[in-house]
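One structure coming up, written as structure tokens, with questions to follow.
Then we have chain A:
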Amino acid sequence: MSDQTIQNDPETGSDAPLTVAPDTSDHEALSIEVGPEGETLLEIDHVTLRFGGVVALNDVHFSIKRGEILGLIGPNGAGKTTCFNVMTGVYTPTAGEVRFNGQVISGTKPHKINQLGIARTFQNIRLFPEMSALENVMVGCDARHKTSVLGALFRAYRVRPSEDDLPDNPLKRSLAKVFGISRHTLEERSGRVRSMELLKFVGIADRAHELSRNLPYGYQRRLEIARALATQPELLCLDEPAAGFNPAEKEDLMDLIRRIRDLGHTVLVIEHDMKLVLGVTDRIVVLEFGQKIAEGTPEAVARNPKVIAAYLGEPDDAA
Partner candidate 1 sequence: ACGTTDTDGGGDASGEDCNFKIGVMGALSGANASIVLPSVDGAELALKQWENDECEVTMEKFDTEGDPAKATPVATQIAGDETFIGVMGGAFSGETRATKSIYADAGVTMVSQSATATDLTQEDQVDVFHRLVPYDDYQGAAIANYLTDELGASKVFVVDNSEAYGEPLADRVEETLGNAMTQRDKTEVGQTDFAPTISKMESAQPDAVFYGGYIAEAAPLLKQMRDAGIDAPFVGGDGLYGADFGNAVGPAGEGAVVMCPCAPIAEDSTFAADFEEEFGAAPGAYAAEGYDAMSVFLAALDDGARTREEMEEFVDGYTGEGLSKEIAFDENGDVPKENVSYWAYKNEGGTLVPEVEVKP
Partner candidate 2 sequence: MSQILDTYRGLKLRDRLAEAPNWVRKIGMLLVIAFAFYLPFLNILPFAYIRTDLSARGSDWASVLFLIVVYMIAAVGLNVVIGFAGLLDLGYVGFYALGAYSVALFGSPSSPVVEALQSRLGLGEEWAVPFAMCIPIAIAMSLVAGVILGAPTLRLRGDYLAIVTLGFGEIIRITARNLDNVTNGATGISGVPVPPGPEIGGRPFFNTIDAERWYWFALTILILIIFLAFRLEHSRVGRAWLAIREDEDAAAIMGVAAFKFKLWAFAIGASVGGLAGLLFGSKQQYVEPNAFMVQLSFLFVAMVVIGGSGNIYGALLGAFLLTYLPERFREFQEWRPFAFGVALVLVMILRPQGLVPSRRRAREFEDRKTEAQEAAVDV
């Protein structure tokens, strides 16, 4: 999969520093290859998770279909974040299992799960604070790279380069033709290009070289999304991505989430902002006290009396 992206990329091959351009491209290069839409991608199969006396998840059962945007809502402490933690391998369920593409993933190590195709953002932002925005995203890209430690050391694994990847310098060019280019070099280059593309995609490319800890909060949230996207996940999980956003910013975010889906990713989003949830999701699952209390289209859920009682309260006209 990654090979293909490398070849698709128009900018590889030049060593020129990347400049920040306004986001006009259609980011075709970022789209990922996925199976047929509508199939079950992830299934939470009667999962229960206990922490001592606290039952954080109680026999929760729902599934996500490929290509949809699913909302996960519920009162504070309902178990939404815990659900993410179970899906991404942070916790192992006490009972039940999680299946991804038909394969059981509960109990698998977090990095393995990521490689299978699930990525997430965090409710409390967890970037790599001392790395630049670009580097943060490159770490994500590396998840799909194959260079090993020895490969990085000796660079002996050679790949026959495509015409685009050949250097301009004639001597180097002919050398590259004969000996190929190390996979490490190619991956580095394509990783950079792709990362930059992702930063543009989420709209923060203008501060690509700043340390992520110095970015404003909203940028950090978007950077987290870019980093997660870099791992080319089939399923992207967003934990309260709009927290701390004002209405205008929320609009942008809704647009971003839709564009992410258009690239081929399936999206699962936890959010308390009902306008956003109702506006962007195809389907909603509602949790309360660790149990699923409702599931359905946004309209249906919004009218569901149980949900209103437990979560929404009296209809809130705006905001």
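Here is how the candidates were picked: all candidates are chains of the complex that A comes from, given by their letters.
We adopt the following convention: a contact is a pair of C-beta atoms (placed from the backbone, for glycine too) under 8 Å apart; a residue touches a chain by one contact, two chains touch by 3 or more; residues count from 1.
All figures in this text were calculated on a predicted structure; none of them were measured in a lab.
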| item | value |
| --- | --- |
| Complex member in contact with chain A (any copy), out of 1 or 2 | 2 |
| Candidate 2-touching residues of chain A, taken from the complex the two chains share | 88-90, 109-111, 114-115, 119-120, 122, 126-131, 135, 138-140, 142-145, 147, 149, 152-153, 155, 184, 187-188, 191, 211, 213-214, 227-228, 231 |
